[in-house]
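Before any comments, here is the structure.
One protein chain omitted, others in place.
Lettered A, B and C in written order, each chain numbered from 1.
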Amino acid sequence: MQRRLFLVGSLAAATASHMGGFRMARAQGRPGELVWADNLPGGLDPHVIFDVPMQFYMLNIYDQLYKYEGNPPELKPWLASGHTVSPDGRTWTFNLRDAKFHDGSPVTAEDVVYSFRRMLATKRGPSAAFLPVLPPEKVKAVDAKTVQFELDYAYQPFLSAMPLVCIMNPRLLKANEKDGDWGQPWLASNAAGSGPYMLDAASYKPAEALDMKRYESHFMGWTHNPRPIDIVRCRDIQETTTRVNALLRGDIDATDSYLPTDQVERVLRAKNVRVIKDETMRVMVIRMNNKKPPFDNVNFRRAMSHAFNYRGFISGVLKDYAVRNAGPIPQNLWGAPKDLKPYEYNLDLAREELAQAKAQGAPIDREIEIHIQQQLAQTTQAAQVLQQDLRKLNVNLKIAPNLWPNLVSSTAKPETTPDMWVHWVSTYFVDPENWIGQMYDSQFHGTWKASSWYKNAKVDQLLREARSSSDQAKRQALYEEASRIVVADAADIWIYNTVQIRGISARVEGYKFSPVGSGAEFRYMSLAS
Amino acid sequence: MLILIKFLRDVPAVLGAVIVLSVAALAVVAPLVASPEAVFDGNLLERLQPPSSVHLFGTDNLGRDICARVMVGSRGALLVALSVVVLAVAIGVPAGLYAGYTTSWGSELVMRITDVFLAVPQLILALAIAQLIGKGLESAMVALGLTYWPFFCRTVYAETRRVRSTLFVDALEGIGASRSRILMVHVLPNVASPVIVRATIGMGFTILTTAVLGFLGIGATPPMPDWGLAIAESREYLPDSWWAVTFPGLAILATVLGFNLLGDGLRDLVDPRLRRSR
Amino acid sequence: MTLDPPPAVLEVEELSLAIDTDEGRAGILDRASVKLAAGSIHGVVGESGCGKSTLLKAILGVLPKRSRILGGDIRLGQRSLLGLSPEAMQREVRGRAIGFIPQDPFQALNPVFRVDTQLMEPLAAHGFRPDDGLAPEDGGSMRGHLVSLLKAVQLPDAEQALRRYPHQFSGGQRQRLLIAAALACAPRIVLADEPTTALDVTTQLQILKLLHNLARQRRLSMIFVTHDFGVVAQLCDEVTVMYAGQTVESGPVRDVLDSPRHPYTRLLLACHPARQGELAGIPGSVPSALQPPSGCRFHPRCPQARLQCGAAPPSRVQVGAGREVACVLYGGAAE
Partner (left out) sequence: MGRFILRRMLFVVPSLLGLLVLTFVMLRVLPNDPSAALAGENATPAQIAAVRTAYGFDQPIWKQFAVYLKQVVHADLGTSIVTGRPVVADIALRLPATIELTFCALLFASAMGIPIGTLAAVWHNSVFDHAMRIVTVGGLAIAAFWFAIILQLVFSMSLDWLPLRGRISVGMPEPAPVTRLLLVDSLLAGRLGVFRDALLHLVMPALTLSLGGLASIARFTRAGVLDTLQKDFVGYAEAAGYRRSRIIWVYVLRNSVVAATTQIGLLFGALISSAVAVESIFDWPGIGSYAVKAILTSDYKAILAVTLVVGVIYAIVNIVVDIVHALLDPRVAESL
């Protein structure tokens, strides 16, 4: 009915002969071909680019020593058959399985060494997780099937970060290397992997299209999937409306996994498509610059935390497709205290805290700036929700649209870091270190993840201890304690843990979600005919 | 008087004038009709409601009344359009007068700079300038003004050259009239009518470009009731919540239409070549 | 298609015509009458704005959109042109039965088309085909026909000229082109609208001579509109004097020049040394067509005006062989 009204309002009624349901014009692409319309990574070199879309590319084109599977994600040996750690937690030894690159050459320990050194040499992408602890020369091939890493100091998240590093075929890269560039320009549009799918390099158009072909000789074999998909065509669709329309029309088999909740109903109404919802590990945060008055005042920060309409935002805007998250660690990950009470939306409490802050001399009357990411509608909405309530508290909040690259560079110094800004912390690797560790340990000041400039000696100590300990139970206790302190200090405003929503064609079977890669692992999938 | 009668006979131009006057009137009375609460404070549990007797145009994605926001949005739209055109005129007209009246290397330089600015797509230049001086409506205004002046400069340049080449300017200089006086008294009035026409059409054009900038996230900032921004923010909810996009879209359409029709009408009125009836 | 001899005589009879302007209705012509005898060159003389050009436009049926014919008739031979459809006017009259020579040769040719295209156009518009044998002596082609026309108007290098653009010609040459264009379809009647005004004096003379010769050679009947009695004296056989939309006097050129009857004609001739046709010597000014004086439109300025002059326009009175005057002095009673 609403749709019909729209068309009437748009002078198009005459042609809108039947709007009851969209005709399914084509049989969802071609048989045996999957059309996947999620965002493409910025470039194709997984040692250089490390963004969320890259994870799905890495999972399909490349293999890593270890890999995450399932939800909550479990770390599983992949190219490696297993590993050992020395008692001091510094020497890690991995044994390799028999695997072949796409050109048929075997994956050897030397190739793994090359891949890690290349990754470290780019100084970009995933290297940040390794550079502080792993000098390139400390990666060694013990024999053809054994690789050894010697860390500068004990670092438990090392294993969790293993899935970030793609193992590459050095023969291909060296053939395309120029002036010691590690083949970077070449790899930006090509692949040198061993993963279950091969890149059809000729099809690649940045930010537009990329086709993959199944690699039949993948080392894991295909016995788990009797009807694997031979060809996957990935297409980048920019506008949400177009994306959903394309799905409803049968042009594509899947949308991205961040479907706006308001589009969910459209997908639900249609035949032949379904909506997949999965709680992932991605926390929405409104950052506060703890070094800038009045945010240096804990009462002021608490007042802010009480002034956000969590329920209105999660139920009203997100239609409950999100889970309230009390602290920095996703509530479905270990290390997040189960009994931690989230801040509640209560303007009276906020007023009291504000009064205290004022009594302590905090300059609560100054205009506060909140930076949003202009292409991400939710950041704007969250800022406006906060703005509405702050107006009732006579706090003047100004919204400033910004862009990710600018925001990242602005967080290098406390003076340039915005008063507040909105972002998510996604799953780069599955360990509390990815969230609380890199967000609130003051040694990371100057990176965007630590942009609240929070400094608490106790928390620093807890986090460092957790990082180097190899005792899981102990680490959990340490992270939980740190969480409680950070939340009590109201370092930031944590809003929710994301539920990913993907519209998908009913013919797609075998879809398995994992927070890493958002379920875009094609080796599990098949197409019903 | 005659001009007025002639104008009144031009139906589209009158329609344009009526629209422009209505929008201007709306901009004046909007704050009296729509309270700041209605414009800025939404009820999240009443978001994206279809048009009803309570919310004439429905509510937007944060549960705010679209009717109130569209009405108040007229203020911003007119303000931006006016500022941009004034800025562009302030740069373009003196530059065009200078380049058109004198024949020094400076005039050549001015026209080359104009060419450079004209060679960049306006929107891309505006995007870049907005990047440079920060986001927000003010910078969008400056950006558009800085990209729009070459059009005025060109117009004024051509007209000044034409006027200059007619005998009377030389004659006036011959009898010792000062340059500034010639410019003010003799050249400027001749230049005024094309500039007024250009400015009127420019108003509409600016509103449209601002909407595109808002659509790209570079113009107005939330929670301003900006039309382009409203469309950008609401387009995710199409087609189910059609009203959130349609009404601000209609507001842009009507206003731009109004200015363009008015501008066309004025052009027919002042353009001496079209003045003769046939 | 063969070329029938077109009717030889054109007569405008008591034509009244007004144009609706923004300021009101302007009475441009008031009972204007011109009689073109076969084979004669008939001058129509008067000040600018007296309606001479409109008279030609009325004959050709190319009046401005907002003009109204209020009365009278235009006859080509026996045929009334006012009743003809616009299509018939284009097909049978304009360019075909009546050729037209415009006033300003600099503006009349389309600058972006070659001369041959434009000269060919009236031929094509009247259904001539390249093999119609327009001029057997030129090989029968359209182009040959055009070349012979250009030779006839004494344009040098006719073959080359056809391939050129209008701006590559001088004013006099362009006027020759236009004369050629007017003669393209071999009309029996030619209307010339001040064809020499825009030219310099020596060129004027050449063109006048050319027109005279052509008219004689081809036995054309021609209406020649001008403000210059001198030109009339040189070129024309007969003359009609117009003032403010009214035809005040007509007759053989010699007779009119020697003994003008109408007070206006007399004054006009008295002013002649000024040549410009400006009535510097006549008190008062040319009346506005929006609110013309009643009766004889000249009466407010007429030194011999009488009471009844303003009451109603005088009728035309025969005052000699082929001579007519519209003035109460000669018994032209107000009707």
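Criterion: a residue touches a chain if its C-beta (ideal position, glycine included) is under 8 Å from a C-beta of that chain, and two chains touch if they have at least 3 such contacts.
Small disclaimer: the values here were computed from a predicted structure and weren't measured.
Remark: the absent chain touches shown chains A, B, C in the intact complex. The chain not shown here is touched by just one of A:Gly104, A:Gly180, A:Pro226 or A:Pro405, and that residue is A:Pro405. Among B:Gly92, B:Gly202 or B:Gly249, only B:Gly249 touches the chain left out of the display. Screening B:Ala140, B:Ala220 or B:Leu238 for touch with the missing chain picks out B:Leu238.
Contact residues of chain B toward the unshown chain are 9-12, 15, 112-113, 115-116, 118-124, 127-129, 131-132, 204, 208-209, 211-212, 215-216, 228, 231, 235, 238-239, 245-246, 249, 252-253, 255-257, 260-261, 264, 267, 273-274, 276, 278.
On the side of chain C, the interface with the absent chain consists of residues 56-57, 60, 62, 86, 90, 93-96, 99-100, 102, 104, 107-114, 121-122, 125-126, 165, 167, 178, 181-182, 185, using the contact rule stated above.
Contact between chain A and the unshown chain involves residues 6-7, 10, 12, 15-19, 22-23, 25, 29-30, 33, 35, 42-45, 48-51, 123-129, 131-132, 184-185, 187-189, 205-209, 231, 233, 235-239, 241-242, 245-246, 248-249, 251-252, 374-375, 403-406, 408-410, 412, 428, 438, 444, 446-449.
The rule is short, and it goes like this: only the chains that are shown with their structure count from here on.
Taken together, the touching pairs link the chains end to end in a line with two free ends. In terms of Cα centroid distance from the overall Cα mean, chain B ranks first. Averaged C-alpha coordinates put the centre of chain B at 52 Å from the centre of chain C. Taking each chain's centre as the average of its CA atoms, chain A and chain B sit 43 Å apart.
Inter-chain centre distance (chain A to chain C, centres taken as mean C-alpha positions): 88 Å.
Contacts with at least two other chains are made by no residue of chain C. Against chain C, in their complex, chain B makes its touches with residues 2, 5-6, 277-278.
Against chain B, in their complex, chain C makes its touches with residues 21-23, 64-66. By the touch criterion given at the top, residues 2-3, 5-7, 9-10, 239-241, 260, 262-263, 265-266, 309, 312-313, 315-317, 372, 374-375, 377, 380-381, 383-385, 387-388, 391, 398-402 of chain A touch chain B in their complex.
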